[in-house]
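Note that one protein chain of the assembly has been removed; the remaining protein chains are unaltered in position.
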Amino acid sequence: MTPLQTCLLVSALLFAIGFAGAVTRRHAILVLIGIELMLNAANLNFIAFWRFGPHPEALTGIMFVLFSMALAGAEAAVGLALVIAIYRHKKTSNLDEVKDLKG
Amino acid sequence: MSSFFIITGVVTLLGAAFAMSLRNLVHCALAMAIAFSGVAALYLQLAAQFVGFAEILVYVGAIAILIVFAILLTRSGEAPEQSVLTSGWLAGIAVSALVFTVLGWAVLNSSAIPRQTSPAPVVTVKNIGDALMTKFVLPLEIIGLVLTIALIGAVLIALKEGSQSKADDEGLKMKKPSSSPSIPGSQFSTGGRP
Amino acid sequence: MFNSLDQIFVTALHWLVSFVPEALRPLASSLVCIAFILSVFPGVFAITTIFERKGIGRIQNRYGPNRVGIPFTKIRLCGFGQFIPDGIKSLTKEDIVPRAADKIVHFLAPVVMLIPVMLAYAVLPFGKNMSVTDYDAGLLFFFAVGGAVELSVFMAGWSSRNKYSLLGAMRAIAQMVSYEIPLILSAVTVVMIVGSLNLSEIVKHQNQYTFGIAHWFVFTPWGLAGFILFFIASLAESNRTPFDLPEAESEIIAGYFTEYSGFKFALFFLGEYLGMFAIIGLGITLFLGGWTSPVSFLTWIPSYVWFLSKLMAIVFVFIWIRATLPRLRMDQLMNFAWKFMLPLALINILVAGIWHYLGADWQRWPVCAAIIFGAYAVLGRGLMHNQKLGKRIYRYAE
Partner (left out) sequence: MLGEQIIKGMAVTARNFFGSYVSKERLTTVQYPEEHLVPKENTRQFPFLVYDGDDWEKGLRCVACQICEKECPPKCIYIVKSKDKKPDYKGQPQLYPLTFDIDISVCMSCQICVEVCPFESIKMDTKFELSTGDRFGGLLISKDKLAKSNGYYQRIHPQDAADSDAVIAAEKAKAEAKAKAAAEAKAKAATAAMAAPPAAAPAPPANPGQKS
């Protein structure tokens, strides 16, 4: 197994764990954590391909990861604001109970 | 691939697994911080120093803090009595296992993956800065715009809106402290949840 | 001769490392460096606690501790032996964990506090050729590990299951997050002028002399403003008075470490002081020329002596401020960070750009000074005339 394959396997497992958490847990914040883990798995892929790829001097992988981090920050801020707003309306952050369209 | 890389990877995956499986949400958030630190260590071993430090700064320093704040604000600091899993959790586990199987099969059998290992590229902060200011200047500006919009949007969403939220406040104030066997002294128990 | 005295620690390190086989040398070198940091800075911490108690005593017209000297003798050393019984006392005290506490998190919090604080020393240049690692992105590393301290504060506050601990932790995190922004923004000006995140590079840039006076950044308009901003923000980051709301004794007992005792309390105490030294060390490196001497005829004094004396001088100013100013209120704290420090830091970045753009011309001095002074005056007036600094209005309690 080459180093690149190890990296990709770690990232695939990280993605699978994040995905499993995001679809199986009830709590909205945990779903957000799962999404963050999936994003990190993707970032790890970018870095691994940049490191072992044919053109590391192009810096595309690093740039992608930096921008995705900034987006993850924005996503976390908006997502948590939504969780707090939902909690204020429904007094719950359990996703199974937040399924009707009428507020 | 050094053994140190393997250890870091195992720590990262364990952190992620705990983050997704523990009952107490605060423990989940702390395990998530461990997973993020592990990812940062992996970046450092992949010669991406700047990204690794930025990962710690953004994820451990900001997002983990944001998440624990949200946990406390939604009063979910204690493990709930009922199940923490959704109704269709078995299907979810199955799908994610399937995803991992497919990805793993693809990784191990793909012919597109380069077999030889190149020496670690040297990237200075100056390189990254130059690239950000020349080739990637448009994405940088767009990211700036997106972050500003996200900032304003998050503030607007979380802001208390008018009379309705005032009524909510009253409701929160009137609500009696929980009579369920929550631990004394804990202000953020879930006891009062409907 | 002076040069060899200056490089004595570097020479000693090379000499020590030469005893181990070739393959293990990087490891041995880093171990020696770790041992050096672990022995020097807790020692500085011990001395500082005595300085603090004695200094505050003198400011309040008391003697302060003046009894304990060398053990088993009558020599008193003006009380500078006080840290030995203090240390023995706090390390041998009973370790009490609340029954309701989250045992694992409660145990881990002081450790998690100390690790990033210790890591931050890795990039600080203590003297000429004396930084442990010379990361290209050293400044980013410093701020990244500094961000992890907040998590330990939250762990301590949450796991204690005590409302004072939780309140203290929330206050601490809110304060640290708010003041980290002016802290980083004021450091950005230096990065802009030097063009590097490497701390050794930043020091090298300040190690030049015109008319015998060093090119420290604090001697420029933007550097002075940046240094003052950095100084105030580092006071807040290290939870010192007047920003000691997280551990306000008169309001919330001891903040996030209310439920800690014995060894763990000592670790928190140590971590807090080491964090203070680290952030002061960064401020010295960025604005006060690091290990360089202020005037060219004093360059024969060893570089680490300069670094340590600057460190102790700023620590003394911290103590002086602690003995002078009262604690801020929470809303005042937030107003000060967001309505005064943040705009001023942003204007300071602009001024640094103007300074760089105007080149070596003499006109840049009055221009930059005027912009900064004008911004300071306007923002200060706005802050002082703000209603929030007046009487507090309570929304719910009548």
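First chain written, first letter: the chains are A, B and C, and each begins at residue 1.
Here is the rule we go by: a contact is a pair of C-beta atoms (placed from the backbone, for glycine too) under 8 Å apart; a residue touches a chain by one contact, two chains touch by 3 or more.
Fair warning: this is a prediction, and the values are worked out from it, not measured in the lab.
A.B. asks: If the full complex is used, which shown chains touch the chain that is missing here?
C.D. replies: Every shown chain touched by the left-out chain: C.
A.B. asks: Return the single residue from C:62, C:103 or C:329 that touches the missing chain.
C.D. replies: Residue touching the chain left out of view: C:62.
A.B. asks: Which listed residue (C:36, C:51, C:269 or C:376) would be found touching the missing chain in the intact complex?
C.D. replies: In the complete complex, the chain left out is touched by residue C:376.
A.B. asks: Going by the contact rule already stated, which one of C:23, C:360 or C:384 would touch the omitted chain in the full complex?
C.D. replies: For the chain that is not drawn, the touching residue is C:384.
A.B. asks: Would you mind spotting which of C:96, C:325 or C:370 touches the chain that isn't drawn?
C.D. replies: C:325
A.B. asks: Which positions on chain C touch the chain that was left off?
C.D. replies: With respect to the unshown chain, the touching residues of chain C are 55, 58-63, 320-321, 323-325, 340, 376-377, 379-381, 383-384.
Rule of thumb we're sticking to: only the chains that are shown with their structure count from here on.
A.B. asks: How are the chains arranged in terms of who touches whom: line, ring, star, complete or other?
C.D. replies: Per interface graph, the chains form a line.
A.B. asks: Between chain A and chain C, what is the gap in Å from one C-alpha centre to the other?
C.D. replies: 34
A.B. asks: Would you tell me which residues of chain A are touching chain B in their complex?
C.D. replies: 1-10, 12-21, 23-27, 29-30, 32-34, 36-37, 40, 43-44, 47-48, 50-54, 56-57, 59, 61-63, 65-67, 69-78, 80-85, 87-89, 91-93, 95-96
A.B. asks: Quick one: in the complex, what on chain C touches chain B?
C.D. replies: 100, 105, 135-137, 140-141, 143-148, 150-151, 154-155, 158, 161-163, 166, 170, 173, 177, 180, 195-198, 396
A.B. asks: Which residues of chain B touch chain C once you look at their complex with the stated criterion?
C.D. replies: Those residues of chain B that touch chain C are 26-27, 30, 33, 37, 49-50, 53-54, 56-57, 60-62, 64-65, 68-69, 72, 77, 124-126, 173, 183-188.
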